[in-house]
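Please see the structure below; I have some questions.
A single protein chain has been omitted; all remaining protein chains appear in their positions.
For chain A:
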């Protein structure tokens, strides 16, 4: 168990949110708050960088879905970057790999929106 740390910055394509530590029942609410407060504009891409993610449970998945809903409501899209293997396994298990584009890195995720 390690504390969740969330940092956000702006890339050319839009906000990049980096998540480090455990995203679980006790911490997922913070990601949802951060995403809700983001200034997202139509045509931008919200990139969530999971390179330093250590653990994610179903509430973490909920937070990702909330982030996706938030992006879509703003006319933007969403992408995951540097998703750990175990998280990829879970995402595939629940079929979310179909609705979350995944990139090997934030750099790759922020090279144009297309």
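Here, a contact is a pair of C-beta atoms (placed from the backbone, for glycine too) under 8 Å apart; a residue touches a chain by one contact, two chains touch by 3 or more; residues count from 1.
Going forward, contacts and distances are computed from a predicted model.
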{"item": "Listed names \"Sigma-B regulation protein RsbU (Phosphoserine phosphatase)\", \"Spore coat associated protein CotJA\", \"Glycolate oxidase\" or \"Phosphoribosylformylglycinamidine synthase subunit PurS\", with the criterion being the UniProt name of the chain not displayed", "value": "\"Sigma-B regulation protein RsbU (Phosphoserine phosphatase)\""}
{"item": "Per the touch definition above, residue among A:66, A:88 or A:102 touching the missing chain", "value": "A:66"}
{"item": "Touching the absent chain when the full complex is considered, from A:7, A:86 or A:105", "value": "A:86"}
{"item": "Residue numbers in chain A that touch the chain omitted from display", "value": "25, 32, 36, 57-59, 61-62, 65-66, 69-70, 73, 86, 92-96, 98-99"}
